[in-house]
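For reference, the structure is listed below as structure tokens.
One protein chain omitted, others in place.
Chain lettering (A and B) follows the sequence in which the chains are written, and residue indices restart at 1 in each chain.
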Amino acid sequence: MLWDALTFQLGYNATLVAIGATLLGISAGVTGTFLFLRKRALVSDAISHATLPGVCLAFMALVALGGDGRNLIGLLAGSAVSAWIGLLCMNWLTRHTRLAEDAAIGAVLSVFFGLGIVLLTVIQTMGVGRQAGLEGFLLGSTAGMLWADALIIAIGGAATLMLVMIIRRPMMMVAFDPEFAAARGLPVHRIDLAMMGLVMAVTVVGLKIVGLILIVALLIIPPVTARFWSERSDRVVLLAGLAGGLAGYLGAAMSASAPNLPTGPIIVLVSFGFFALSLLLAPVRGVLAAILRHLRFQRRVHIRQGLLALAQGQKIYEPLTLRLLRRAGIVRADGVATEAGKARAAKALRDEKRWELVRSDQAHEATAALYDGLRDIETVLTRDQIAEIDRRIGGPQGVLT
Amino acid sequence: MLELAAVQGVSVEDQGIDNSPLAIRGLTVSYGQKPAVFSVDMTVHPGAMTAIIGPNGAGKSTLLKAALGIVPPLSGQVTVYGQPLGQQRAHIAYVPQRASVDWDFPTRVIDVVLMGLSRELGLLGRIRARHMARALDCLHRVGMRDFADRQIGQLSGGQQQRVFLARALAQGADLYLLDEPFAGVDAATEKAIIAVLKSLKEAGKTVVVVHHDLVTVTDYFDHVFLINTRKVAEGPVAEAFTAETLQAAYGGRLATAQIDQISRALG
Partner (left out) sequence: MSGEEFVPLSLTPLLIGTFAAIACALPGNFLVLRKQALIGDAISHVVLPGIVVAFLLTGVISTWPMMLGAAGAAVVAVVMIEAIRRLGQIEPGAAMGVVFTTMFAGGVLLLEQTDTSAVHLDVEHALYGNLESLIWLDATGWSSLLDWEALAGLPPELPRITLTLAGVILFTWLFWRPLKISTFDEGFARTIGIRTGALGMALVITAAIAAVAAFDAVGSIIVIAMFICPPAAARMMTNRLETQIIWSVVFAITSAVLGYVLAGYGPLWLGSGDAVSAAGMIATISGLILALAAVFGPCRTRAGAPSSA
């Protein structure tokens, strides 16, 4: 069943949904990356909730004009207008009042949504009888999607993607360092608005498939996922598009393969699956890698401190230090240093002296900046340089083992 | 020789721990993979004014914050008057770096100073006339008595710094820790703060200040602690604040001309 869905053999509607969801996932992932790198991920939450009153008003207007209230283009246009108004409200609140952005986001999100709910109940009492479709915009509803709807989503998604590609450079500069961008003469405020406009476009396009509450997930989760795998912004953008597209495709296929699997939530959960895997397993930024690194680092710190304490005849207070020293064969079970331990302790102290000299000597300034208390001096200086330093320190030689 | 010392655990420095207002042993703090402070020992001399100095990013503030338990250390121990930090909070007052709070917070100057009395007031204790009088007196000592009802965001940087010093005074502590109190303040404020600190010292209190202006060290302080990730030197100004120790702490980062200037100031 799932295989059939994945290979587009589950019928016309499922195929439409899968193609639409894939395109949506790609454009949401790519667009969301800029938002995420700008550290304004949750602005998308305000934008998406702010679409609701627009949808309702557009429906009412369409009906009042005698048209079909469910005309997708009309509804999406309405949602775009109200999302844009919500965005302007949010910007105004953060720029002209003492409210921080988080409070402004929350206020716009909840008030616009509340107003939308009021309008929704007004529509329910209008007795038009065809309002059922509007609730679908909350959580998305792909049942009975029409060819025209899919076409709108596909065109909208592709257009957004193209726009993103056109203005990606200025957006990236603003996301990376707004002050530098402003100094370079870029209109930061306008670029921010353009970024938000693109987010809004993705939101509007995605309303039909995943709904306004969950579209946020498509804008946030793939970029966060992609960030684990690369330090280069252009790659993050690509990976986010890939993760988003894949989640959209797999999610839509899975939801088509069994009953009672709503498309929007499944796409979000698949996306989260990718995120969770990345969080745990990514090679550098992943949790497992970080834990291993931290343990190794902590071990190095404790052993180094222990060695220095031994060499200077100081008492070692930390139980963890003693345990690590014992395990490394530096001290015996009773806390007395072994022969090897003594040699290493003497070497550590000697290194410390060498570093001291390096750090107070202007000639070694670049090297001195590398000092972190742990680095072996052999890794930054040549044997000759070390010999030269040892000559200046004086005292016993031959601990360079 | 090595074994003996390790077993008995006696070193010269250990003897000062019991009566030192603040003793730090083997403290390492790391943000990520690079230690900001590495294996630092520090024994603050009671009743002295000590400056913690070192180049930017040398771990001065981190040392203070870790000593106070604001940032978690990777290893090491801190004792305050011979006891673990947790039981000794009442003896310590801390003045944070100025930029670290939200200046738009809805609170007045007097409210900030009253926060210094919160240990005494407990959860629900009412603020009585004597508390108010004490808070106002602390404001008076820093020359901010007339600003008691202002919102803190309406003050200048130097005035804000003085309010935080007043809060520390209200705590009635024995050990005062200040993080860069002179950074970005006007001359009047610097004078006011140093006068208060000197009066604290005369009253037998211990004062530790993270300081960045090398030229004023000899005027203001009697002890110094030089740090650059590791401890460089520690002791009375005359012994520990020398051209050699400065060179060791600042390395190439301090121009030779500056060192000359300071050594001349040192005489």
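The working rule: a contact is a pair of C-beta atoms (placed from the backbone, for glycine too) under 8 Å apart; a residue touches a chain by one contact, two chains touch by 3 or more.
What you are looking at is a predicted structure, and each value in this text was computed from that prediction instead of being measured.
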Touch criterion as defined above, residue of B:Val29, B:Leu68, B:Val113 or B:Val224 at the omitted chain: B:Leu68
Residue among A:Met172, A:Val216 or A:Ile330 that touches the chain left out of view: A:Val216
Residue among A:Val111, A:Ala154 or A:Leu349 touching the omitted chain: A:Val111
Contacts of subunit A with the absent chain, listed as residue ranges: 36, 39-42, 44-45, 49, 93, 96-100, 102-103, 105-107, 109-122, 125, 135, 138-139, 213-214, 216-217, 219-221, 223-224, 227-228, 260-262, 264-266, 268-269, 272, 275, 279, 285, 287, 290
Residues of subunit B in contact with the chain not shown: 65, 68-70, 86, 89, 92-94, 96-108, 111-112, 115, 118-119, 121, 123-124, 151-157, 160, 167, 171, 183-184
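Everything below uses one rule, namely that only the chains that are shown with their structure count from here on.
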Cα-centroid distance, subunit A relative to subunit B, in whole angstrom: 38
Subunit A contact footprint on subunit B (complex, rising order): 1-11, 13-14, 25-26, 28, 30, 33-35, 38-39, 74-77, 104, 228-230, 244, 247-248, 251-253, 256
Contact set on subunit A toward subunit B in their complex: 98, 293, 297-298, 301-302, 304-305, 308-318, 320-321, 331, 335-337, 342, 345, 356, 359-365, 368, 371-374
